[in-house]
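Since the structure comes first, as structure tokens, the remarks are kept for the end.
Some chains have been omitted; the remaining ones sit where they do in the full complex.
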């Protein structure tokens, strides 16, 4: 019997199946500083214990996307090792901040299955939950991927397509316990714009660009213990290129968006996202955002802002997303839709 | 109104103006280990808690240049985003060691202004102070930069040129409270040379060289939350090259100087410095030092040694600095003048 993990194929999934993912991970200051070395991340709540204390937390929580990547990475050997495509995200909610010393684990439940008409692949929907050492959920999201069948003659499962929200309702967003923006230090945060300064429909060009390096995206992707071969092995693709983990682009774009959205401190909801085109070493990423919605929360001084975050190739026209054919333009890498907390 | 930071222009500065910089940062073991991964840093006082305890400190403080870069990085969005050139440093003093868990912030006061005769740019002098979470200063230095005017018709300010010392007087150097070199372990430190073994005028070729990589200088520069576009975006310059943050060269040269100056444990004064020529990925850096001065301190067993540290291209003649025209030779990257503490 082969000892190595060949990954699951489409016929290995069934509705209601719960997969507990391997390799829990204890976080330290090392993960935080590597995140700050790999991305131009500057949101003050994740950078300074003092700033976090002024916001009612006992110390700075880890950047929310660290949690996303850590949880996502754990799912790769079980969910996407044989995936042909990462099709989408929905209903993502950040449920509890994570601090240095916390240990993260993850599990996924299969909530949807649909064999494709070609009989060679199928779509698998999973709801993935990250947990800390107390068993409490810290993050939950739905992801769907197209997965190969091992045995093309295997019978198709009953089709179940989950009923997913187009976006997380503001009422379902979780504001961390104790968080308050009433003593928020705008100078330390880096910008003076409150949520009331942003209009729905407003677009922001984040100006800065970063050229991507092989060593950086591989270090990032390994840090999340993401094992997908295409990110690391230049002999895995005919063109000799290493495909960059889509999450690397998400973090790069989010960090670039500091310039104009420095006060969108914490991501609390992930409404959807598409990796529109592949990104490779040598590409230079720029980013723009659009304000999609605004909402209040019950927490003192804290609003929620819904943002579209787009990563694209340097030189591409800002605020262009799709062509006349409804398809993403070739220079667009990422189209992400999320909720963040911001001072009112 | 644009939400992004366009940076300050020359006419935005006025004498006496105090700018509190954004994004305080809490330090962890991650910053230290990244420093040790990015530079061949080996000074024992910053590497080992045990060595530090034998020197009277409760644990190993962070490498002093980490403090410099962290503070410098915070000033970039406010001071040098529209800078044409980084002209010099003076009166730098390290005032208090920083330990894991400390939170750094920074402010700058404008102490000099002089519009250039071309009417397009001007020189701004600032005294920058880094502070820890207790509000105590940990570092102070003067830096001057040439900054563009936004509005060429804006009136020139009154010229104020600060009266700066050519070097920090030994009496003004701050030895960390409790520091003692009476139980100094020369074997653990790596070399046997005391301050009395060095002669003023002595020159040391540090032998080793390091070839610079894009991923490394970008990770370093991001770690300091330095946002200057030219370091990250290969589309920002016509030649497609990313300019390396001058501080990366400072740290590389200082770390290379371990070989011959292993006992110059702690930088306590920064007398001046010039980034003589730009450095790019692929360049190989070597370093040499010259002993400029020696002084005693009140602390037990501790002397201060004043050193010129030069970084240059591998293959360039050691101990050559300037040509007959008084200009730096083209292979010189850095000419730094600093005080360090060393066992007597």
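Letters are used for the chains, namely A and B, taken in the order the chains are written, and counting of residues starts over at 1 for each.
The working rule: contacts are C-beta pairs under 8 Å (C-beta built on N, C-alpha and C of every residue); 3 or more make two chains touch, one makes a residue touch a chain.
Note that the structure is predicted; figures quoted are calculated from it, not measured.
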Full complex stoichiometry in copies [only 2 chains shown in place]: 3
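Everything that follows uses one rule, which is that only the chains that are shown with their structure count from here on.
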Length of the line joining the C-alpha centres of chain A and chain B, rounded to whole Å: 36
Residue numbers on chain A that touch chain B, as the complex places them: 28-34, 36-40, 42, 44, 47-51, 59-60, 100, 187-191, 193, 197-198, 204-211, 213-216, 259-262, 282, 284, 314-315
List of chain B residues in touch with chain A within their complex: 1-5, 20, 22-26, 28-31, 33-34, 77, 100-101, 103, 105, 133, 213-216, 218-220, 222-223, 225, 227, 229, 232-236, 242
